[in-house]
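First the structure, which I've put down as structure tokens, then a few questions once you've had a look.
Excluded from the complex is one protein chain; the other protein chains are retained at their positions.
Right, subunit A next:
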Amino acid sequence: MSSSHAKDFSFWGGRIPPEIESMSKNLKDVDQELFRKLMKAVVSSLEGKDCVSLMKSIAESTTIPQDRLGHIVAGMHRVLSEAIRIPPSSLKQEAFKENLRELRIPEDFISDFSSVVFGNRRSALETATSTNDPHLPALQDFKWRVDVAISTSSLSRALRSSVLMQMKLSDGSFHCFEVPLSKFQELRYNTALILKEMNDLEKRSILQIQD
């Protein structure tokens, strides 16, 4: 560990990831225009779009061999994903730039990286990358109906109210079910209880810890 490690922290964690290291070695003779094209392709792949054709056209338009391009692209991908992982409150722009300078990446390229990580496309990137993470389905659509059963085949005067709910979850599943009144009250009570607990949790000091 270097003696300056205590005050510095690199956004990529302990060791320099191999992709980032090989990228920094392969950036000679890469002009800004090519760099920006590659950056665009990497950003759109992080957003989940398919960029095979884009990469092909870039590869054809330059004399730089494909394996070098491969190293650069892999390094860019790693830099961006690692940087986006850390919330902006912990990783400041200056520190990020400093880390990249340590790798001897040219200043123009550093500001290109910086504008992606700290620019206004960041939240779109964050949402796109977090969709790949494991999570339980969320409630996408919720429809309801209040019914009163006046008469049934067994009771000529039933007069019983109930709630019919239709839930569509983000994994595409669809649930339609009846909720008797007592269960509805239970559901409503529990939801309010969870909200209260969430509020208490958010006020507690564990969430005020700054990292």
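One rule holds for everything that comes next: a residue touches a chain if its C-beta (ideal position, glycine included) is under 8 Å from a C-beta of that chain, and two chains touch if they have at least 3 such contacts; residues count from 1.
By our rule, contacts and distances are computed from a predicted model.
Asks: Given that one chain of this complex has been left out, which of "Aspartate--tRNA ligase, cytoplasmic", "Ciliary neurotrophic factor receptor subunit alpha", "GATOR2 complex protein WDR24" or "COMM domain containing 10" is its protein name according to UniProt?
Replies: Going by UniProt, the chain not displayed is called "COMM domain containing 10".
Asks: For the chain that's not shown, point to the residue among A:K25, A:K49, A:K92 or A:R188 touching it.
Replies: From the options A:K25, A:K49, A:K92 or A:R188, the contact with the absent chain belongs to A:R188.
Asks: Among A:Q32, A:S90 or A:S111, exactly one should touch the missing chain; which is it?
Replies: Result: among the candidates, A:S90 touches the missing chain.
Asks: List the residues of subunit A that touch the chain left out of this view.
Replies: Touch with the absent chain occurs at residues 81, 84-87, 90, 126, 129-130, 132-139, 142, 144, 146, 148-149, 152, 154-158, 160-165, 167, 169, 173, 175-181, 183-184, 186-188, 190-192, 194-195, 197-198, 201-202, 206-207, 211.
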